Structures are given as structure tokens and as C-alpha cells.
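With one protein chain removed, the remaining protein chains of the complex are shown where they sit.
Think of it as A and B in the order they're written, each chain with its own count starting at 1.
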Amino acid sequence: MKMTLSEIADLVEGKLSGDPHLEINGVSGVEDAGPGQITFVADKKNLKLLESSKASAVITSEGDEVKIPAVKVGNPYLAFAKMIEVFYPPSRLEPGVDSRACLCQGVQLGREVRVFPLVYIGEDARIGDRVVIYPGTSVGEGVTIGDDTVVHSNVSIYDGISIGRRVIIHSGAVIGSDGFGFIKTEDGSHYKIPQVGTVEIEDDVELGANVCIDRANLGVTLIKKGTKMDNQVHVAHNNVVGENSILLAQVGLSGSCRLGRNVILAGQAGTIDHISIGDNAVVIAQSGVAQDVPPGSMMSGTPAIPHNLWKKVQLSLNRLPETIKNIRKLEKKVDKLEDMEGSV
Amino acid sequence: MKMTLSEIADLVEGKLSGDPHLEINGVSGVEDAGPGQITFVADKKNLKLLESSKASAVITSEGDEVKIPAVKVGNPYLAFAKMIEVFYPPSRLEPGVDSRACLCQGVQLGREVRVFPLVYIGEDARIGDRVVIYPGTSVGEGVTIGDDTVVHSNVSIYDGISIGRRVIIHSGAVIGSDGFGFIKTEDGSHYKIPQVGTVEIEDDVELGANVCIDRANLGVTLIKKGTKMDNQVHVAHNNVVGENSILLAQVGLSGSCRLGRNVILAGQAGTIDHISIGDNAVVIAQSGVAQDVPPGSMMSGTPAIPHNLWKKVQLSLNRLPETIKNIRKLEKKVDKLEDMEGSV
Partner (left out) sequence: MKMTLSEIADLVEGKLSGDPHLEINGVSGVEDAGPGQITFVADKKNLKLLESSKASAVITSEGDEVKIPAVKVGNPYLAFAKMIEVFYPPSRLEPGVDSRACLCQGVQLGREVRVFPLVYIGEDARIGDRVVIYPGTSVGEGVTIGDDTVVHSNVSIYDGISIGRRVIIHSGAVIGSDGFGFIKTEDGSHYKIPQVGTVEIEDDVELGANVCIDRANLGVTLIKKGTKMDNQVHVAHNNVVGENSILLAQVGLSGSCRLGRNVILAGQAGTIDHISIGDNAVVIAQSGVAQDVPPGSMMSGTPAIPHNLWKKVQLSLNRLPETIKNIRKLEKKVDKLEDMEGSV
């Protein structure tokens, strides 16, 4: 695979600077790139990394001054992602349903579906066009999967779940397991509350490996369009996660939370149940959200407080042992002053 | 499905208030309920939500005053759970062992067992009556599974594990993987300690999706009767978890802990190894338990301290930046006072 720099500029709709005939044969990060490769710099403060880079060309922002051949665009990272697609085109899977897959009665398959061996698809499930289902995945009765969705290996989708179009579900994910609901009875045992709701995953969602999304008690656990979850995220029953939100690895949402759109929860953050997190809010890694979060705010800590306050507290904290010593000194001084006053 | 209010009152053994012939066609939470549906209020302070609810009837506590037809009981939530069971009866699975399941030599099957396609059951495993095993699940050699247990899809049960009656195991759970035990050797490598013990899951336990329970080094990792675990809980080797305990999502237990009965560990809490947590103790979400926890206590923070102290500390913490400023002011005042004294 080879392209000239001017072909690249055309493809990403960028402005060419340098030899248009320069031949590019690969893409790489700025520190790893070798001769013949194109790299990118998205952030001005990383421009200096170009000095030691062996890349033959760079995708950078309009207005950046660089010493090597360049293609300048509005969003260098996005243009670079598109170059990766060109140099690493996804392998085309031949459509077909393997005879060693198990399809139950009433399954409806769209066009050009690929079903690998050892896949189970339950009764009356409806699988959209060009869907790919990898080995070992179990699709429950009555599940619907929209067009162009990819379900990787060993995924478990319980009965009656609805999954949109262009969704990507990574291996080991579990969708539709029972919400965690029990009632303590008089003898100390826990009576199971039937979890008879469902899960709806809207279009363009991506779910990481071993993500778990519980079905609602009644109603629906809803993951809205364009939301992306990293590995090992847990979403309890009856949550609603708004559009284009980001849940990083190992985040845990307790039951019945409402997340707005463009919310970001960083890694290992958690929430208590029944809280809402407003649009565009950000929760820092490992934080524990214990009350409603206003739109646009940034929260940190357990329990989570506004990030700016948290930062001040952290700084103060590290000086706390010293602070306590200073207080002791001060107490002695004051005692001495009191003695002197008393002696006046 | 329809029932009259008096039929409902009979079924939950409650006291009827209002039209006994009122026809109910569904159940729903107080905020989601529509006309024709029955809802519930378990907590007096939520009674006001009934004013804006469209529910036609409510299950509530004896003594509660409400303006709509009601059934009054000792435990409204429990009665409501029973109503969900009535309106959403679990689908009956036909018994049968699919020919595309793989059963090894010596497998003993109870009566009315349902084994889905693509299930693997190892040699000499014993499967009780009415057990259901969903697709993609692997049951190791010599495993025993008690009557009426349900094992969802893609569960992995290693050799020799013992599982009780009426247990529910959700998809992706792993039972009996090796405990994490290594000895550092002189060359810096880690020598694996053989993990030759087992896991015993007693009756009425429920394990959430992607839960991991390691086998003991020697002896047994024991999950006692009635304990419920939420998704992605990790239980290391040689733990003993007492009866009717609750481990919420993403909790992690290090090795050789002893949990009493009715213990609650909230989400993302963790423990160090070899500690004990007494009966009825509660550990708050994200806490890190680093020493023994007395029965009945409530612990918070990392390392976990008594919850009341932790709450006070948290309140103080948020004032810490201000506190440090105040100390500086005080120091200046004292310095000034000392100067004045000196000048007397």
C-alpha cells in the first residue's frame, strides 16, 4: 500500500505543504514512525516531538509550522484515523451461516449475514443485514439486532433484548442479566424481585470486553445512541445512559441512574443508585458519585465533590501532618502568652 | 392478564381498601404506572408521589392513608414482587437435552433437565432435577449441580466444583479458576503454588454476570446459603462468605477472608487478605477494608474506619483548605502578640 502526499491531502481534505509526489507507505505515532511513514501531531505542545521523529510527513493543524512535508487539516487526529483505515483496511468477511451454528425456529436473518460456528440464536430472533456474530456467542429468544452490528465471541445476550444498528459488542459482554433486586424477609433470607424488564442498546453504541448491562426490573435499561463503554463496565438495572456518553473501564453504575448526553465517567468511577448526572458532566477516575451532578460540572473524590475543591483539598491533605505540627507549636506559644498575660 | 383488587388482596394476604371489583391489568413503579395498573409505596416519605401517579391502585403499608384504592400489607415491596410474578410468569422451558450439547461419559442427569445446544458437561458430572443450562456453558469433570439450579450462557465451571440447589448463575461467571498464589524465587520469577482445593456454592445463592470465584489453594472457597452477588464480583481463594450476605457489583475479596452472615459489601469495596468481617456488618461503596470488622459495624473509606468517624472526617476535609488559611492568620496574630509581649 502506497500513496502520494497529494493523494493523502485530497483524501483528508487538507492543505499540502511540501513535495506532492512524496511516497507514503505507512502510518505511525510520532515517536514510532519510520522513514516512508506519515504521522500526526494534534496538540501544539507535541510539535517538538517532530524534531526527533523519523516520519517522512506529518498531518498537523492549520497554522502549525513544521520542517517536514505536511498535510494541514482542522482535526489532525481525525484525519490520521482515516489514514489508518486506508493503510489497514478491515478484512472483508464472506457472508454465510456456518452449519455448526445453532439457529432455532423462527430466526429471521437479513442479507449478507455472517454467523460463525458455535453460535446460538434463539427462537424468533431477528438479525439485521450484514450483521457478524463470532463463535461462542449466545443470542436469546426474541432478540433483535440491527444492521451492520458486530457481536464478538462469547457474548451473552439474554432473551428479548433489543440492539441497534452499527453496534459493536466485544467478547465476554453480558446484556440482559437480571438486575440485582432482593427484599429482606423476616427470616433473614433475600426474596428475589423478578427482573422482567429489558435492555435497549441504541445505534452506534460500542461495548467493551466483559461489560455487563442488566435488564430492568420493570421497563428498560436504556443505552442511547453513540455511547461508548470501555472494558468491564457494569450498568445496573433501569439506568438510562444518554447519547454519546463515555464510560471508561471498570466504571460501575448503580440502579436507576439517569446520565445525560456527553457525560464522561473515568475509569473505576462509581455511582450510588437513583442519581442523575447532567449533560456534559465529567467524573474523574475512581470517584464515587453520591448525589446528583449538575450539567457541565467536573466531580472528583469519594464522595464526589467539585473537582476544583477536591484539588485544593488534596493539596492541603499532603500538608496535613505538617499542619498539625504547626498547630501544636501555636498552642504552646499561645499558652506561653497566656501565662505572661496572667503574670502581668 | 387481569385481576380484581380483591383477588390481589387475597393473593398477598392484604387488607382491601376501595372497590373490590376494580380491574387491574398490570404492575408498575409509582412514577411509571398508568391507568389500570397497581403500584406500591414501601416508604412513608414516598406516599406523596402517589398524588401525581396515574396508578389505579397501590400496595402500601398497614396504617398508610391513601386516596386511591389500596391493598395494605406488612411488607408492600414483597407483596409487589409477588404481583410481578403473577403478571410476568416466568416462561416454562420444555425439558430436554439438545443433541448438539456435548455430554461426556458418566454424566448423570436428573429429571426434567434442560440442556441447550453447545453446552459441554464433563465426565461424571451430576446434574440435579429441573436444572437448566444455557448455551455455551462449560461444566467441568465431576461437578455437581443441585436441583432447580439455573446456569446461564457462557458460564465456566471448572472441574470438581459443587453447586447447591436453586442457585442462579449469570452469564460469563467463572467458578473454580486457580487462586492467585505464587512464590517469588531467587531469579525473580514467580513459582506457581498448586491450587488443588475446590469451591462450594450452597443453596439459594445467586451469582451475577462475570462474577469470578477462585478455587481454594487447599480446602474450599465456600459461599454459604442465600448469599447474593452482583455483577463482576471477585472472590479470591479460600474465602468463606457467610449466609445471606450481599456483595454488590465489582466488590473484590482478597484471599482467606471470613465474612459472617448478613454482611453487606457495597459496590467496588475491597478487602485485604486474611481479615474477618462480623455478622451484619456493612462496608460502604469503594471502601478498602484493611483490618477485622466487628459484627454490626458500618465501615467507610480506604483504609476503612467506622462510618461515623469517616463522615466527620469528610466534612472536615472539605473545609481543610480554609482551615489552613485560618491557621496562617492565627500564626501571624500570635507572632504579633509575641512581638508586643517582647516589647513590653
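Miscellaneous remarks
We adopt the following convention: contacts are C-beta pairs under 8 Å (C-beta built on N, C-alpha and C of every residue); 3 or more make two chains touch, one makes a residue touch a chain.
Because the structure is a prediction, the values reported are computed rather than measured.
When you scan B:15, B:48 or B:333 for touch with the missing chain, the hit is B:333.
Interface note: of B:212, B:247, B:264 or B:299, the residue touching the hidden chain in the full complex is B:212. Check A:49, A:66, A:109 or A:168 against the missing chain and you find that the one touching it is A:168. When the omitted chain is restored, the residue from B:2, B:44 or B:319 that touches it is B:319. Looking at A:154, A:177 or A:276, the residue that reaches the missing chain in the full complex is A:154.
Residues touching the missing chain, restricted to subunit A, are 27-29, 32, 75, 77-78, 81, 84-85, 88, 90-91, 98, 100, 116-118, 134-136, 152-154, 168, 170-172, 204, 206, 208-210, 226, 228, 230-232, 243-244, 246, 248-250, 261-262, 267-268, 285-286, 314, 317-318, 320-321, 323-324, 327, 330-331, 334, 337-338, 341, 344 (touch as defined at the top). Against the chain not shown here, subunit B presents residues 102, 118, 120, 136-138, 154-156, 158-159, 172, 174, 177-178, 180, 182-183, 185, 188-194, 196, 210, 212, 214, 217-219, 232, 234, 236, 250, 252, 254, 268, 270, 272, 286, 288, 302-303, 305, 309, 312-313, 315-317, 319-320, 323, 326-327, 330, 333-334, 337, 340, 344.
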